[in-house]
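Every protein chain of the complex appears in place save one, which is left out.
Chain nomenclature is as follows: A, B and C, assigned in order of appearance, with residue numbering initiated at 1 for each chain independently.
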Amino acid sequence: MTELTLGKALGAGLRQAMRDDEKVVLLGEDIGKLGGVFRITDGLLDEFGASRVIDTPLAESGIVGTAVGLAFRGYRPVVEIQFDGFVYPAFDQIVAQVAKLHYRTQGRVKMPITIRIPWAGGIGAAEHHSESPEVYFVHTAGLRVIAVSNPEDAYRSLRQAIASDDPVIFFEPKRLYHHKGEVDLDAPLADAAPMGLARVVRSGTDATLIAYGAMVATALQAAEAAEDEGISLEVIDLRSLSPVDYDTVAASVRKTGRVVVAHEASREAGMAAEVIASITELCFEYLESAPLRVTGHDVPYPPAKLEKYHLPDLDRLLDAVDRVLDRPNSLTGADA
Amino acid sequence: MTELTLGKALGAGLRQAMRDDEKVVLLGEDIGKLGGVFRITDGLLDEFGASRVIDTPLAESGIVGTAVGLAFRGYRPVVEIQFDGFVYPAFDQIVAQVAKLHYRTQGRVKMPITIRIPWAGGIGAAEHHSESPEVYFVHTAGLRVIAVSNPEDAYRSLRQAIASDDPVIFFEPKRLYHHKGEVDLDAPLADAAPMGLARVVRSGTDATLIAYGAMVATALQAAEAAEDEGISLEVIDLRSLSPVDYDTVAASVRKTGRVVVAHEASREAGMAAEVIASITELCFEYLESAPLRVTGHDVPYPPAKLEKYHLPDLDRLLDAVDRVLDRPNSLTGADA
Amino acid sequence: MSPQITPIADTAQDLELAERILTPDGSRIANPQLDAFITDVDAASLRALHRDMVILRRIDAEGVALQRQGQLGLWAPCQGQEATQIGTARALAPQDYVFPSYRETGVIYARGAKPGDYVRMWRGEEGAGHDPAALRVAPLQIIIGAQTLHAVGYALGIRHDGADEVAVTYFGDGATSQGDVNEAMIFASSYQAPVVFVCQNNHWAISEPVSVQSQYPIAGRAPGFGIPSLRVDGNDVLACMAAMRWALAHARSGKGPAYIEAVTYRMGPHTTADDPTRYRKEDELDAWRRRDPITRLEAHLRAIGELSDEQVSQTQAAADVVAREMRAECLGMVTRPPLAVFDGVYAEPHTGLERQRGEYAAYLASFEGEA
Partner (left out) sequence: MSPQITPIADTAQDLELAERILTPDGSRIANPQLDAFITDVDAASLRALHRDMVILRRIDAEGVALQRQGQLGLWAPCQGQEATQIGTARALAPQDYVFPSYRETGVIYARGAKPGDYVRMWRGEEGAGHDPAALRVAPLQIIIGAQTLHAVGYALGIRHDGADEVAVTYFGDGATSQGDVNEAMIFASSYQAPVVFVCQNNHWAISEPVSVQSQYPIAGRAPGFGIPSLRVDGNDVLACMAAMRWALAHARSGKGPAYIEAVTYRMGPHTTADDPTRYRKEDELDAWRRRDPITRLEAHLRAIGELSDEQVSQTQAAADVVAREMRAECLGMVTRPPLAVFDGVYAEPHTGLERQRGEYAAYLASFEGEA
């Protein structure tokens, strides 16, 4: 086991994938000499050269469209979108091409493209640098969507995404890039759990907290805080947003009967809506109270000074836990 | 009252809006001489001239970006996207500009842009001509989203959308363009119900069917068919997808305790997920069974010959009604 | 200050400004730039090109007929563009790979399409009408301009592989307005990718005349991006072939992308769903009828004594055979079963979709007991 930051784990994953398969090529803005604005591709230009680590012109549709062409030729392109808010110019190529070509050709043309997106907020960034666009891709049939929350997952699932013959939108919580964790760099990919599985990060019995990305850490904090009050929370890291591992989710809900789903993205038609609708379908008779959402508000991502009022934090999670448990507010003592 | 097709009602709405306010200008591909591929703008070039009915170069991002600039200058641009599947190249301008400029400038810059989208399937069209992208826009804070189901609503709400100081994504079910209905062309806009309200299209007591767009007609058929079996269904036409009129929805669910939500768009993280998650939050204790979704499958829109297996139809709605009522299958007699 | 480019005023003038080898009446003129590229084209090759164009026109007419008879959902006729499509596609090497738009019936024909390939997509049976690997042609692209970037990516792969191949992309005059098409030129130029851009300027994007997209020669855009370009008479099959050979040779020799604007005309409606009488004048059509690409080559071949009435009717008969096969294959197509709607979304199992398929299968099965 090696201790790595999430950013370094991603870099290691890319390096390993490129060593494993010479068809893996990287495309993106500033990924060469600079190593990307987050330095995820640091050192890869030196090791693999400019024909596999390709600094592109500044045009996201161009990058993804070029990746599609490379996939036609049997390559496995890995695209870096510089920030979440810059994926939209590529939306057409992603939704109308990347997602549909396999279906259009009934598998005669494969799209093993991985689109990496440094993602979400909490870093005090300027506008367009803190977006949570994941549900656009979850709703798009033909794509797989991954959101990582720790270095170990990052390393493994990035390699799995690249090795997958399907297109994967790969979300990297940028505020965790510097967070450290143990990574087994030598674990064979073949032995790893499939990319689509959720993980029970902490077991509990009173309620299930479902999260992904950076929100998993907040959910864990909430579980710890709740424990002090004698409340036992189960925390699930979805890890895969499409497909969602509803077996794991439903098993937990059948046990606890109460659910809170948290994400940074805004609420209206967000990921939590999907999870709650599915849970309700799958476990209605087990539900003891209405599943709750703790999310960003339905506002454009606010200016940095206001983001702390937008992002779900420990208090908002605990507040929801109180409500889902029909308890008086544990923070303030007020009635639910 | 005048009998008009939905297409003609939309044309009448555009004409009226242009007469009411000279700042209203239309932009789109083929909207001039041709009157649009669906003839919605038929005759408008003749009446208002080429500086208000503007045939644009073939570039959707360009169209919407140009509309943004016109809005900066105090115009009220109405954009026609030729088909649902061609809105994606404009996604960046819609999500990052149209939706955010009011917030970015705290209202100093208004974006009274209406983006009309001929929408959804059921017409045996080629790929990209039958998409249901509504939830992408519903999830995008800063936009309003309307979906019409009949000529009267079309005429009124299109004028409301154009008169609104907010950007509105306006979905027109293309398979209903030729459907007729009574329209009161002279009803003053000021007296009309606000754009954001849902409508109870048919009252009932056993379960609530929620739909929008072309699916409303299918829901009504289902209600009629169910009536023959002594089942009383309430049918709600959402009309506004953002915001959703949850007062109307919740009132109905509190009465019936059972809900089916139907749409053509695929299921995963679709509009029905949002509606069900909200209903569960708002009316959990009233729910007698799990709200159900009847939707397109999580596949890219299929080739025309297969679309009937993709689109929710009367039978699939009735099947869901049986399930939500915990009844044996009324179509086949099989147990639920 | 940069030179002002002269706007193009009308479509008649348009063609005069393009490179040409055969004049509209079928006489051959010298073209110092292009002649070198077709020195090997003899009478037999000319007859073959003629035959290709005749067959293509017949296929196209059959497509229209099948649509009118309710056998196809839609058809996008290429009548009038036969010289552009056949001339350029016949210049390709077998290993080249094409990224076409929806109107390139002639291109897939030249790449060896089977009779059913022309209609499978338009009938609504499949997303793609042909096997991309078999023809080395990507599926017909409906999203305007999207395929041009795919060609550039493919070409980048060719360069990386050090292969002796060229990627080729076809698109219309309307498409030149799309961001993607411009980005494709930029990426191609940056990477010196072996890709050839073929713009079929058929003067219309549905109802919009080319002047809505550009009042200047479209080929004039490419040099600004560092891409050499040629504006060619798109109704002159020889000029199209020569220009394409120039472009392919340029790309193949490692000099990077090349660009061709073929100035031609869409004689039919945009698609069978379109009514062009709403927006264009009969005399424009008339003028272009006099520039018909097939008549032109036929006149030339007859003038040089290389085409007999008998040969013409043999060709026509061969074309009828192709049309008959196309019709037979079309009518014989069997729609896939309902559950096929779930097939081929993913390469690897997707648990969510599997569950849905299961539910739908059960739902379908619930009808099975029924009468």
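Rule of thumb we're sticking to: a contact is a pair of C-beta atoms (placed from the backbone, for glycine too) under 8 Å apart; a residue touches a chain by one contact, two chains touch by 3 or more.
Just so you know, these numbers come straight off a predicted model, no measurement behind them.
Chemist: Let's see if you follow the contact definition: name the visible chains touching the chain that is missing.
Modeler: Every shown chain touched by the left-out chain: A, B, C.
Chemist: Using the definition of touch stated at the top, determine which of C:Gln67, C:Ser214 or C:Thr264 touches the missing chain.
Modeler: Of the candidates C:Gln67, C:Ser214 or C:Thr264, C:Ser214 is in touch with the missing chain.
Chemist: Taking the full complex into account, find the residue in A:Leu34, A:Leu197 or A:Ala250 that is in contact with the omitted chain.
Modeler: Selected residue, touching the omitted chain: A:Leu34.
Chemist: From the list C:Cys78, C:Ala222 or C:Leu353, which touches the chain that is not on show?
Modeler: That would be C:Ala222, which touches the missing chain.
Chemist: Among C:Gln67, C:Ser101, C:Thr169 or C:Ser190, which residue is in contact with the omitted chain in the full complex?
Modeler: Residue touching the chain left out of view: C:Ser190.
Chemist: Can you list where subunit C touches the absent chain?
Modeler: Against the missing chain, subunit C presents residues 1-5, 7, 33, 176-180, 182-183, 186, 189-190, 211-216, 219-226, 228-230, 246.
Chemist: Considering the whole complex rather than only what is displayed, give the residues of subunit B touching the chain that is not shown.
Modeler: Against the left-out chain, subunit B lists 25, 51, 54, 56-57, 59, 61-62, 64-75, 77, 89, 92-93, 96-97, 100-110, 112, 141-142, 144, 164-166, 196, 242-247.
Chemist: Which subunit A residues would touch the chain omitted from the figure, given the whole complex?
Modeler: Contacting residues on subunit A, toward the hidden partner: 29-30, 32-35, 37, 55-59, 61-62, 85-86, 89, 124-129, 267-268, 297-300, 302-307, 309-310, 316, 319, 329, 331-334.
Please note the rule applied: only the chains that are shown with their structure count from here on.
Chemist: Taking each chain's centre as the mean of its C-alpha atoms, which one lies nearest the mean of all protein C-alpha atoms here?
Modeler: Smallest offset from the overall C-alpha mean is found for B.
Chemist: Would you identify the chain whose Cα-based centre sits farthest away from the centre of subunit C?
Modeler: Greatest centre separation from subunit C goes to chain A.
Chemist: Using mean C-alpha positions as chain centres, tell me how far subunit B is from subunit C in Å, no decimals.
Modeler: 36
Chemist: Distance from the CA centroid of subunit A to that of subunit C, rounded to the nearest Å?
Modeler: Their C-alpha centroids are separated by 41 Å.
Chemist: For subunit B, which residues are shared contacts with two or more other chains?
Modeler: Subunit B, residues with two or more chain partners: 61, 85, 89, 127-128, 268, 297-300.
Chemist: Send over the residues of subunit C in touch with two or more other chains.
Modeler: As it turns out, subunit C has residues touching two or more other chains at 126-127, 143, 179-180, 345, 352-353.
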